[in-house]
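Below is one structure, written out as structure tokens; comments come after it.
Heads up, one of the protein chains got dropped from this complex, but the rest are sitting where they should.
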Amino acid sequence: MSLSNGELRESYLIKAIESIDQEMTDFLFSLGFYSGQKVTIISKLASNYIINVRDARYSIDKELAQAILV
Amino acid sequence: MSYIDFIVIGVIAAVVALAIIKMVRNKRRGIKCSGCEGCTKDCTERK
Partner (left out) sequence: MRIALTGNPNSGKTTLFNAITGKIEHVGNWAGVTVEMKEGKVKPSLNKSGLQMSVVDLPGAYSISPYTKEESVTRDYITNERPDVIVNIVDSTNLSRSIFFTTQLLELNIPVVIALNKSDLSTKKKTMIDTELLSRLLQCPVVSTISTVSSKNGLEKLVSEAARVSQTKDQEPPKINFSGTKGKKADVRRFEFVNEIVQMVEKREIDSAKQTRQDKADRIIASPWFGIPIFIGVIFVVFSISQAWVGPWLAGILGGWIDAFYGWVQGLMGSGVNPVVSALLLDGIIGGVGAVIGFLPLIMLLFFSLALLEDCGYMARVAVIMDRYFKKIGLSGRSIIPMVIGTGCAVPGIMASRTIKDERQRRTTAMLTPFMPCGAKLPIIALFAGIFFGGQGWIGTSMYFLGIVIIALGGLMIRKMNGDKSKSHFIIELPEYRIPSVKRALLSVMNRSKAFIIKAGTIILICNALVQLLQSFNWQFQVVAASAPEASILASIATPLAVVFIPLGFGLWQFAAAAVTGFIAKENVVGTLAVCFAITNFINVEELSLAGGAAGDVSVVFGIGAVAALSYLVFNLFTPPCFAAIGAMRSEIGSRKWFFGAIGFQLGMGYTLAFLVYQIGTLATTGELGGGFVGGLIAVVCIVGIVSYLMIRGGRKTVAKPAKLSI
């Protein structure tokens, strides 16, 4: 499923990142978004998701959350 | 024109000259706006 369907305060393991361009995938990779990495949904604020990856908080938009498969 | 006129003109000329010197010096250092060094200070990337 995609991260956008994830539950609040739940942790997931990233399976894949799909349907976005290579640059974005590369950038996410350098932040530590790779398959096997744990990601936790901290809050959902309308179209933005606040997530925790490798001890850092990020705000991502819904499109990006949909592209992250967990 | 009296002597005091020349004194005042001299003061004006000095002030303007100082301003111009400062501006020219800033230009040489690559500063875009006189005084503000926020964007160009030691900028090594400029073309």
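Think of it as A and B in the order they're written, each chain with its own count starting at 1.
What we mean here is this: contacts are C-beta pairs under 8 Å (C-beta built on N, C-alpha and C of every residue); 3 or more make two chains touch, one makes a residue touch a chain.
All figures in this text were calculated on a predicted structure; none of them were measured in a lab.
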item	value
Interface with the undisplayed chain - residues on subunit B	1-2, 4-5, 8-9, 11-12, 15-16, 19-20, 22-23, 26, 32-39, 41-45, 47
Contacts of subunit A with the absent chain, listed as residue ranges	9, 11, 19-21, 23-24, 26-32, 34, 36-38, 40, 42-43, 45-48, 50, 52, 54-61, 63-64, 67
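In the analysis below, only the chains that are shown with their structure count from here on.
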item	value
Distance between chain centroids, defined by C-alpha means - subunit A, subunit B (Å)	53
